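Heads up, the thing below is written out as structure tokens.
Every protein chain except one is present and positioned as in the full complex.
The letters A and B name the chains in turn, as written, and every chain counts its residues from 1.
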Amino acid sequence: MSVLSSLAQLEAVATGRAQPLATVRHCHVAAEPLVMVPLKLAGEAAAPLAVMLGTERAEPTLLVVPQPRNRDLRFAFAADLAKLVLEYVESSRGATEELPPGKDGEERVRYGGAPQLLVPNRAGVGFLRMLGRSTRFRRTDGPYAVDPAVPRLGRWLTWFADRHDKPGACLLMTMTETLRLHWATGQSSLEDGNLAALLGWIDPPDGLDGPAAAARAEDPVTCPPAGPATDPTFDNEVLAPAIAAYDQSGDDRAEERVRSVLDGQLRPTWELMWDAIGLLRALPEGASVAARWERDRDSFTWYHSTFDESHPQARRDPAVRAARRLHDLERAQDAYDAQRAFDDPLVMAEHRLAGQAFGGVVTESEPTRLDESGRRPKLRPHLRVATEDPLQLDVGTTVCDAARPALKGKIIEIDAAGGVLLELTGGMGRKLVPEPGVVPEPGRRVCFTSLGTGSWGAAKFPEREDTPWTHGGPPEEYVPTDEDAAEEWS
Amino acid sequence: MTHDSALERLRGGAEPRNHDARTIAALTANPGCARRGIMDAAGVDKDAVARRLGFPAPFGQSQFAITRGNAFEAQVKADGCAELLTLLRDRLGLDVPEVAYDDLEVVAGNESRELRHARTRRLLERALSSGEGTLFDHPLLRLDIAGQPAYLEPDVIAFQLGGRFHIIEIKSFAVIDGQAEPEQVAAAARQSAVYVLALRRLLEELGAPAERVSHEVFLVCPENFSNRPTATPLDVRPQLAVLGRQLARLTRVEQIVGGLPDDLTFELEAEELPDAVRTVEARYAPECMASCEMAFFCRDEARACGGTGVLGKAVRDDLGGVDSIGTALALADGSLDPSPDLAETAERLRTAARLRREALTA
Partner (left out) sequence: MPAAPDVPPAETTTETAAATDALEARIGDLRAAVRRAIANGDRQAARVLRSELRQAEEAWDEAVLGSGGPAHDVRRPLVPVRDQVHQALTLLGAPAAPKLIGSVYAAFFPGDIPGSRLTSLRRDEERSFRTAPYARPFYLCPALTADLLSPARGLLAVSTWPQAQRIVGPLSARADFLTAAIRVAEQAGRGPDGSGVQRLLWRFAANIPGATAGTVGTVDPAVLAEAARAELDVHRDADRHQRERAAERALAQLDDAGRLFGSRLHALRRTGSGNATDGENTR
């Protein structure tokens, strides 16, 4: 949060509509995302009740467990879900692209596509993570054998949930978080957790304003919650009698009744998900989105191509992997923050407000100035920018042009009237005169920032066999045990 | 005496509401809210008031969750707490002879609270002097809330180990790979702290030191996706401190009631109920929706007043003490000159407004 986004929220209150926090879209939206709206049984850790999923708005598939306490029915559900998800994962690969060989000459490839899962909210990710945890160790032989697709599903769901933790990754996204990245509403973040209310502020139905649409969305009878938790009065008054009827007769009709009441709970959220996808698609894509999606495709390529040789993910990360992971996440966060700022002046405005960037009009420009103090002359144009921004940078700081990050310079002087004198040092070509149009002329609006685009070096971590004793020493190689597989699924 | 009658008037003659560990734990949320403080001190049925005002609190529980909770508890306690004993033996080294089990839920077929409380007292007194007894199921405890005794019917077990008592709370949320949902653990810790406190008060009444009730409670939950129970020790000292502080506040009722109009009442049938509620200032924050029955009424009120608090603490902090949305916007667009103490905030708001404008029109 910042004063800037808080101000946007105030404006949303005043206008009764959500206000933009971004001028471009900061995430990849796949041509065919797999939308999933899961529901779970109240009081259980990961007992699935239903999921509505599909890649097309007009053709959702509804999977239901008519009696969620029945283990066989749950695994039948998991097997059905597995087939759909695995099929989607396979179909999203596209053509394989050959890359130049790596440093040690190994072959490198990248799939042309990658799967993208969209769920309504964070709790939905939590549920997929739990479902993954509860299925990835299942055995496909022995007394409690499950369909071979079930543990594969578990591993993929675990991988997706893991990818969600990485800032800027778009393999598994939640709709509420994604929308909140682009719009500010006139309600609190807690209330923004309700997808229907959030969308009510961003795109209210005809005849309603944001607050009225959000108020309507808070009535669980009119607007069922987006899951995975269901509304208690729905459970008690509608679902429980339907499940009881199924228990009694066990026939298709009773199952159909459970399906139809759950369909009624899921359908409104399904529609909202696609409305939201439409809103996101309408935004122009940020410049760095494609590059981040390429990293996502790399990550997918790696996991997919090593899937058959690898074990299910461990229950808990060993020390070194946990530390490396944390470091990777921090690096990804920094890079993602910077990339979004370069892509989007409204995000860069946050950095200007924080004094780490400044914008204004060029008042003086010496594009051909040379520094001849050394043995050979160097091209060092001077530029003076008049700014009203609350600058927090010191003389000597290296900055770059927000619109053309390759253009770098150094702050030489900050005058009392809000003028910043820059000496440009790079990004103007190799000659002693700058490439035409590169050095901004007087009258031009510019923005310079101290943010870097990718200067975060990888930290060194010990190999797993060198894990220090303070962190438990080298961990045992994780091999799934029978105990993992025999674990009851209540 | 005088404040008792004042409290009764506030309740409009109704009986004070029944507290349980959840409602007592909720007393510790948002301690700065005078409205809630008074209603709680007087034992007003906030749920009924909120409904009467047209803002029913959406706190309900799914029967699936209730059934699951009851089934797990019954399983752990079945056959003289066979599973629980196994757990305590494995994890805490409980000696094999320590198996005594006393059921305090019903006294001679009678469920009266006074009888049950008396029996709880008697058995614990005996336990203190002779060391007899290991597991005391469903003890009926008492805790004074704003001068009113509240009976607590915990679904917990008081467990004596080496001369100290521990609270054992059985919850049906899963601990998966050693981790449970933080909110659920936090809620369980708050509730357990209420029981620890009530049990300590009882021991003090019996002339024993409060420390004989441990601040370490045992949370018994299903492990992973099975029904197998697992025990996790939980240190509830922080929760105890917060709880003690807030209960002490509630006992200073004179101060709370002192500044109010003499005829103020929250009687449900009274026509002026909405005005009566508004007379006492609330401090609404979005978090209230998780714990206070009045939250939707207060939110509506705060929104109507254009308070910045409805947007959450982070926004409130960003706005550096500007409480009104209208004021903040007027400072941002320069139509209002700031008072000296708001000059800095106003400057930031104006800059923010300019930067947003520039970026959005670029």
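The definition used in the following text is that contacts are C-beta pairs under 8 Å (C-beta built on N, C-alpha and C of every residue); 3 or more make two chains touch, one makes a residue touch a chain.
What you are looking at is a predicted structure, and each value in this text was computed from that prediction instead of being measured.
Asks: For the chain not shown, which residue from B:Ala14, B:Ala34, B:Ile66 or B:Val107 touches it across the whole complex?
Replies: Touching the chain that is not displayed is residue B:Val107.
Asks: Pick out which of A:Phe234, A:Phe358 or A:Phe448 touches the chain that's been left out of the picture.
Replies: Of the candidates A:Phe234, A:Phe358 or A:Phe448, A:Phe234 is in touch with the missing chain.
Asks: Can you tell me which of B:Thr86, B:Ser129, B:Gln179 or B:Gln255 touches the chain that was removed from the display?
Replies: Looking across B:Thr86, B:Ser129, B:Gln179 or B:Gln255, the contact with the absent chain belongs to B:Thr86.
Asks: Under the stated touch rule, tell me which residues of chain B contact the chain that is not displayed.
Replies: Residues of chain B in contact with the hidden chain: 47-48, 51, 56, 58, 60, 74, 78-83, 85-86, 89, 96-97, 99-103, 105-111, 132-133.
Asks: In the complete complex, which positions of chain A touch the hidden chain?
Replies: Output for chain A: 220-221, 231, 233-234, 236-238, 241, 248-249, 251, 253-254, 264, 486.
By our rule, only the chains that are shown with their structure count from here on.
Asks: Quick one: which bits of chain B touch chain A in the complex? Just the residue numbers, please.
Replies: Against chain A, chain B makes touches at 58, 60-69, 172-174, 176-178, 222, 224-228, 286-287, 289, 303, 306, 308, 310-312, 314-315, 318-319, 325, 328-329, 332, 348-349, 351-356, 358-360, 362.
Asks: Could you pull out which chain A residues touch chain B in their complex?
Replies: 1-11, 13-14, 20, 23, 41-46, 130, 133-134, 186-191, 211, 220, 230, 232-233, 235-236, 240, 315-316, 344-346, 348-349, 352-353, 359, 388-390, 445, 487-490
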